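Of the protein chains in this complex, one is absent; all others appear in place.
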Amino acid sequence: MKFANTTVPQEVQKENSPQLSKRQIWNKVFKGVCFTATAFSIAMLLILLVRIVTQGAGFLDWGLLTNFASRNAEDAGLLAALAGTIWLMLVTAPVSFILGVGTAVYLEEYAPRNKFTNLLQTNISNLAGVPSVVFGLLGLTIFNRLMGMGASVIAGGLTLSLLVLPIIVVASREAISAVPTDVKHASYAMGATKWQTIFRIVVPTALPGVLTGTILALSRAIGETAPILVLGALTYVASTPSNLFSNFTAMPVQIYNWTGRPQQEFQDIAAAGIIILLLMLLVMNSIAVFIRSKFQKRF
Amino acid sequence: MLLSLHLGNYLLRGCAEMEDRSKLSISERIEQRTKGSGSSSFMEKLMPIVFFICALISVLTTVGIVFTLLFETITFFSNVPFADFFASVEWYPFFSDPQYGIWPLVNGTLMIAGIAMLVAVPFGLGAAIYLSEYASEKVRKTVKPVLEVLAGIPTIVYGFFALTFVTPILRSIIPGMDIYNALSPGIIVGVMIIPMIASLSEDAMSSVPNSIRQGAFALGATRMEVTVKVVMPAALSGIIASFVLGISRAIGETMIVTVAGGASPTMTLDPTGAVQTMTAYIVQATQGDAGFGTPIYYSIYAVGMTLFVFTLAMNLLAHYISRRFREDY
């Protein structure tokens, strides 16, 4: 029936053609609906960005970056939050990088094929699906209370490290498994040991992919609010952290605090704070994209 | 012993190479090194252990989460009867006569997740179909990063957007709507999940081999017919799995509902009123003055445990679906 065949009698073709065009109309409608769905997502992103920029741009000034939080919206600034976020990243970046790459190297290069390795892999993919607020409870119990770190920079940084660990592991494994076997064999064939091959060939070759994954993981960590709040991070801090065991607040926590206030002015500087946060994310993502394109697959 | 063997063997090889001083020096130096390589064999033994410990941390994280939740939940149930938690439909932990019935929080959580899925499924799936079946390579390459950006926006930003932009608009449309309500954060949680459903479903549909599509096209089917009757059924397990993962994300989402959903744990199906989700309660309770050791303190673990079980079940279900019903092409 649907065959476009020359042997089909004229009448059948005539009968068929209106049906065909009806089906083609449906196809067009369907395509339009799907296109609209795609456009909706992009439109939402645009509306969100435009809204936040128009609301917050007027409140961007140096004071926002150099002042501490304040009861008065005009004097309120992000200094403590900005410093707190940087301190957090100073903990999270190395910890999650080392743990993530180490795990990936183990799984790709050392792990035997057994049940425990399967368990490791399943565990990591399940960990990726655990709500971030639950990581907050883990941090609160283990780091804050059990280890006595309190609601400190190090407790927050470690909590975020565990939260983003699966992202780095997945990205690093992908990058490591993309290192050609041939190149590894060339190293072994020169009498290199396994560790020498991993350290001098595998990891350097996989590094662009690993770094890209790490930066994306950190940009996730920078925006996380719930785990830090639950851990006990303060929402009102008038100093920058001085060491790993200082109390801290972070950018998203400060934004949350301002959002929750009834006064319109605080919501406006919350918008300004969001602009700064999004700019930080933009910079990090640009670096990731740059690394990815600069060192794009050479194999 | 081995070393002397090498050395003896080396000498046996005759004088020809001995004359070539420079050559001998390099291979000799290497040989000496290979013999006395105590440090390198130490690294050889040490590094696998170091990497294994790194890998073990992720297991310890899971163990830590489970035990933390389990222990504190058990403590909670030593104060609050098990039956109250599951049978009572009132959640008033801050009252002088506290009530710990989990259902209002579950109700709030599921309502938000339900609204979110009403938004995310049609738009996410539509985008997936468009990108996988209709869009040119160029469009795909432009749109996918945009969706990634959407997925990368911190949830606190979405929460702010829901409270200060979406809610006022909804209130002007629906009279009598509360400032804090389920609808606004529900919609925005849905928007947040769109990229995830779009990308996972698109992966599932893109991996349907072209030969199957071409078979249907050869029969004169339109692209819509191919998509709906051939591609989607073939990719169904992946699509369903993406929905389930979406629900899991919606259930675990915290900041959007904390900021815009309110703090009123009520058994209601009215999306215009304030609700409280499990996640929002955890934030609320940890922000308050709930001292360590009080029933309120332990209640966050009981709620956290419930939340963890919900999301874990969803994740395992998604895993099962995509495994069990994976098509082998």
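Per-chain numbering from 1; labels A and B assigned in written order.
What we mean here is this: contacts are C-beta pairs under 8 Å (C-beta built on N, C-alpha and C of every residue); 3 or more make two chains touch, one makes a residue touch a chain.
Everything below uses one rule, namely that contacts and distances are computed from a predicted model.
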| item | value |
| --- | --- |
| Protein name (UniProt record) of the chain left out of view, among "Cytochrome d ubiquinol oxidase subunit I", "nitrile hydratase", "Phosphate import ATP-binding protein PstB" or "Selenium metabolism protein, YedE family" | "Phosphate import ATP-binding protein PstB" |
| Absent-chain contact - pick from A:S70, A:Q121, A:S177 or A:T193 | A:T193 |
| Touching the absent chain when the full complex is considered, from A:V183, A:A238 or A:L279 | A:V183 |
| Touching residues (missing chain, whole complex) on chain A | 180, 182-183, 185-193, 196, 200-201, 204-205, 298-299 |
| Absent chain, residues of chain B that touch it | 1-2, 5-6, 9, 12-14, 22-23, 26-27, 29-31, 33-34, 37 |
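What we mean here is this: only the chains that are shown with their structure count from here on.
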| item | value |
| --- | --- |
| Separation of chain A from chain B, taking each centre as the mean of its C-alpha atoms, in whole Å | 11 |
| Touching residues on chain A, where the partner in the complex is chain B | 2-4, 23-24, 26-27, 30-31, 33-38, 40-42, 44-45, 47-48, 51-52, 55, 98-103, 105-107, 109-111, 119-120, 123-127, 129-138, 140-142, 145, 162, 165-166, 169, 191, 193-196, 198, 216, 219-220, 222-226, 229-230, 232, 235, 252, 255-256, 259-260, 267, 270-271, 274, 277-278, 281, 285 |
| In the complex with chain A, residue positions of chain B that touch it | 34, 40-41, 43-44, 47-48, 50-55, 57-59, 61-62, 64-65, 68-69, 72, 122-127, 129-131, 133-135, 143, 146-147, 149-150, 152-161, 163-165, 191, 194-195, 198, 219-225, 227-228, 245, 248, 251-255, 258-259, 279, 282-283, 286-287, 292, 300-301, 304, 307-308, 311-312, 314-316, 319 |
